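Notes follow the structure.
One protein chain omitted, others in place.
== subunit A ==
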Amino acid sequence: MTSATAAGGTKPPAAPKSRKSVTGTRRMVAALFLLPALVLLGALVVYPIGYSVVRSFYDQSGDGFAGIDNYKALFTDEGIRTALKNNIIWVVFAPTIATALGLIFAVLTERVRWGTAFKLVVFMPMAISMLAAGIIFRLVYDQDPDKGVANAVWVGVHDTFAQSSAFPKAHPGRQSPLKPAGGGAFITKSPVSAGEAVSLPLVGVAPDQMPDDAKPAVAPKPEPGEVTGTTWQDFTRGRGVGELGGVDPSELGYAGMRIEAVKDGRVVASTTAGDDGTFTLPASADGALLRLPESNFKEPYNGLDWLGPSLVTPSIIGSYIWMWAGFAMVLIAAGLAGVPRELLEAARVDGASEWQVFRRVTVPLLAPVLAVVTVTLMINVLKIFDLVFIIAPGSSQDDANVLALELYRKGFSEDQPGIASAISVFLLLLVIPVMWFNVRRLRREVRR
């Protein structure tokens, strides 16, 4: 049966030379066998094509002839132009990436014993609906790194390389010796001197947001020749409880807070507060202003906005590849099984590296299969609807728009059947070369 497929591979022995009627079937019988199929095809496929073509030349109500106005709208209407642009992105990237991955997987799985299990896992998404896949990926792409696995991984990787700050909400309280220094940093109002004990109280960090290693703050002790101090959460509960600007036993130190000594705009010394919030700067800090740089107060990195306007299309393409790379893999693997092993072995014996064998023997032999897979995926992607409809949130659905979605909107929620018909005819025109190719290929087979 697969002989009929475009997938290539092996061909079974040639069909019987003639397939004339077994014993002179009467035409009446043939007509009866064909009637149900032809009636349904005529009413449900052929007639709609004609209707859509005609309808696309009429205006919104369907009463007035509109010429090519509806087709002009394809290129002037803002929404349709975005859809067209996105469809081009889809058609260029989704099929090629899926095919390339399918090729890589098909070739690599040949070398491991559990290749079949791997193929099963990658092929499985083909069996589920795009709606289910859409819901799956709405979860994956959830913006909150505590919920969406994509951002959880991304933030994890990001934070391994870039330290996140611990005190995003901290700021000076009443009567503080600190003032904002621009850009989110804070700086002391007056210079410090060696031998002085400096207090740098801040407020605003919720207790459960404090770093785990923070210990109760210790009041600064003056040391000769050094600038010492404490930076801590000056959590003053109100009259009588705790002292404003003073270190109380229940208050935690700002463990890990960075402190810079700045003279004439230049950093002369810097240090990091200990777990109890105490810090020590050398004598060179004498006469400098102490600054808490903005890196202490940056909002924590929250990951990428996968479904925001700029990333939404690539993100949805990602989910499509998750669904369809398995399709490419299975077809290519079938083609690969038809590649004569002797050819590959001969190349290896001649000293070709694995890469050369892949590049110069395997890929050229698979070229027809690769072409069929890519074209099939292109046709498929041209009509992409469900994934975009489900994954793109309302706020960025305009940015993720594609032709099939725009057709649905124009035809069924904006009552613009003329324009919707023009979009459908446009889609049909795009697949006509493939239609022609299929018919030509089959004509040769039918005439055997």
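Note that a residue touches a chain if its C-beta (ideal position, glycine included) is under 8 Å from a C-beta of that chain, and two chains touch if they have at least 3 such contacts; residues count from 1.
In this section, contacts and distances are computed from a predicted model.
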UniProt names the one chain left off this complex as which of "Sugar ABC transporter permease", "Response regulator transcription factor", "Nitrite reductase" or "Spermidine/putrescine import ATP-binding protein PotA"? "Sugar ABC transporter permease"
The one residue from A:68, A:128, A:157 or A:367 touching the chain left out of view is A:128
Please identify which residue in A:103, A:192 or A:382 touches the non-displayed chain. A:382
Full-complex contact with the absent chain, from A:138, A:158 or A:171: A:138
Contact with the hidden chain only, please: which subunit A residues? 1-7, 10-12, 15-16, 19-25, 27, 29-31, 33-34, 36-38, 40-41, 43-49, 51-52, 55, 105, 108-109, 111-112, 117-118, 120-132, 134-140, 146-149, 152, 322, 327, 330-331, 334, 337-338, 340-342, 345, 348-349, 354, 372-373, 376, 379, 382-383, 385-386, 389-390, 393-394, 404, 407-408, 411-412, 417, 420-421, 423-425, 427-428, 431, 434-435, 438-439, 442-443, 445-447
